[in-house]
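The next block holds one structure in the form of C-alpha cells; read it before the comments.
All protein chains of the complex are present and in place, except for one that has been dropped.
== subunit A ==
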Amino acid sequence: MFSKNKKIDRLLTLYIPLGLMLSFTLFPIYWTINTALKPEGDILKRPLQYLPSNPTVENFVYAWSNIGFATFFKNSLIVGICTVIIVLICSTLSGYALSRYNFVGKKGFMLMLLCTQFIPRAMMIIPLFIIFKNLGLISHPLSLIITYTAVEIPFTTILMAGFISNVPKELEEAAMIDGCSKLQALRHVVFPLLMPGIVATGVFTFIYTWNEFLLALMLTNQQSRFTLPVGLSSMMGEFNVNYGALAAGSVIALIPAVILFAYAQKHLVNGIGGAVKG
C-alpha cells in the first residue's frame, strides 16, 4: 500500500509534469524535422501527417544548393570560428589576470564588465552601422567578428575567471618550485585542467554568433554575405514561402548548435549557473 502511494506520488510530482514539459520543449523541433522530410505537396495536405508518409530529402538538397544555405552556412561558420578564437585568447588572458592578480583598477575593470551586461544590444545597431559604414566594412565578415567579440568578451571573461579560480593556485606554484618557468607551468599544469572551461566558453561564444540576428541583419546587406539567421529571416519574409525548404534550412541551422550544446552541456550549464550566482 505504502509503495503504491509512493508510486502515484512520484507519477504526479515527477513523471507527468516532466513529460508535459519535455513534450512542449521537443515537439516544435520534431515538427520542423517532420515538415522538412515531407514532399512539397504533402505539407499543405489535410489531414496533416504527424509522420511523413513519403519521406524525402529533396527539401534539404533544394535549400542547400538552390536557395543558398551552403553560402549562409559557410558565412556563419567563418564568423563563428574567428570570433571564438579571438574571444578565447582575450578572455583567457583577462580572466587569468582577474583570478590570479591583485592590481590597481581591478575593481573598476570588473565593474566595467558587469555594466556591459546591462547595455541594451538594440542600442548598438545604429552606432555600429555608422562606424562600420565609415570603415567600409558593411557586409564584410570582419564587422560581425569584431562586434560579436566585443559583445561576448565581458561575459566570457567572467566565465573564464571562474574556471581559472577553480584550478588551485598551489599547483602552479608547485610546478614553478619544481623548476618550471611561469609559461611552462601554465602550459603543462593549468591549461590541461582548464580545457573543459575553455571548451564550454568556446561553445557558448559559437552558439551566440551562430544565432545572433539583429546585428547581423543591420550589418549585412548582400545576400552572398548573409549568415544563417539572416538567410532564414529573409526567406520567411518572401511572398510565397517554400515551407519545405524553410524547414530543411532550419534543420541545417539547428544541427551544429544542438550537437555542440549536447557536447559541452554539463560544463556550460555549471559555468553559466555559477556566473549568474556570482
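Everything below uses one rule, namely that a residue touches a chain if its C-beta (ideal position, glycine included) is under 8 Å from a C-beta of that chain, and two chains touch if they have at least 3 such contacts; residues count from 1.
We take it that contacts and distances are computed from a predicted model.
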| item | value |
| --- | --- |
| Chain not displayed: protein name in its UniProt record ("Purine-binding chemotaxis protein CheW", "NADH-quinone oxidoreductase subunit J", "Nitric oxide reductase subunit C" or "Sugar ABC transporter permease") | "Sugar ABC transporter permease" |
| Option from A:130, A:171 or A:195 whose C-beta touches the chain left out | A:130 |
| Hidden partner chain, residues of subunit A it touches | 14, 17-18, 21-22, 24-26, 28-29, 31-32, 35, 43-44, 46-48, 50, 89-91, 93-94, 96-98, 100-101, 103, 105-106, 109, 112-113, 116-131, 146-147, 149-151, 153-154, 157, 173, 176-177, 207, 210-214, 217-218, 228-230, 232-233, 236, 243, 246-247, 249-250, 253-254, 257-258, 260-262, 265-266, 269-270, 272-274, 276-278 |
